[in-house]
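Complex shown without one protein chain; remaining protein chains in place.
Up next is chain A:
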Amino acid sequence: MERNPMRRQLAIMRQSLFDQGHVDEQFVQLEELQDDANPNFVEEVVTLYYRDSARIILNIEQALERKPFDFRKLDAYMHQFKGSSSSIGAKKVKAESTLFREYCKSGNGEGCMRSFQQLKKEYATLRKKLGAYFQLARQAGPVETASRPK
């Protein structure tokens, strides 16, 4: 496949990540930290996020199996997860994290469980979309970047 059509496809894919609300401007911030010395930086950070956040997801799942719910602990886990998600610009995941914390605050166990299920869906969807995006980006190859002073 020629590079230019791939580049166009990549741009469309990137745009849809924003248009569909999966990522916010923090994702642009990550892209800004990427340069010739670190051409796969964004992918590496997202990989790091999914690796580390898997542990938090598991902790929350286990905590939701124990009754009565320890809302303080659940909130603390979600605090970390939300922070991590916000740092990569995961907009929908972050929104569900906020909702979960609201349910923790009000002691609504059913709400926590519902919200957590939705959060996991958004988390998985984002992973799939970003995975496809990075795969295409690697195929398309690097673009010229304007150099900025270090």
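As a working rule, a contact is a pair of C-beta atoms (placed from the backbone, for glycine too) under 8 Å apart; a residue touches a chain by one contact, two chains touch by 3 or more; residues count from 1.
Note that contacts and distances are computed from a predicted model.
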(request) Using the UniProt record as the reference, specify the protein name of the hidden chain from among "Dolichyl-phosphate-mannose--protein mannosyltransferase", "WDR75 protein", "Phospholipid:diacylglycerol acyltransferase 2" or "Two-component response regulator 24". (result) "Two-component response regulator 24"
(message) Among A:H79, A:R114 or A:R127, exactly one should touch the missing chain; which is it?
(response) A:H79
(request) Using the touch rule from the top, list residues of chain A that touch the missing partner. (result) 7-8, 10-12, 14-15, 18-19, 25-26, 28-35, 39, 42, 45, 48-49, 52-53, 76, 79-80, 82-84, 86-89, 98, 101-102, 105, 137, 142-146, 148-150
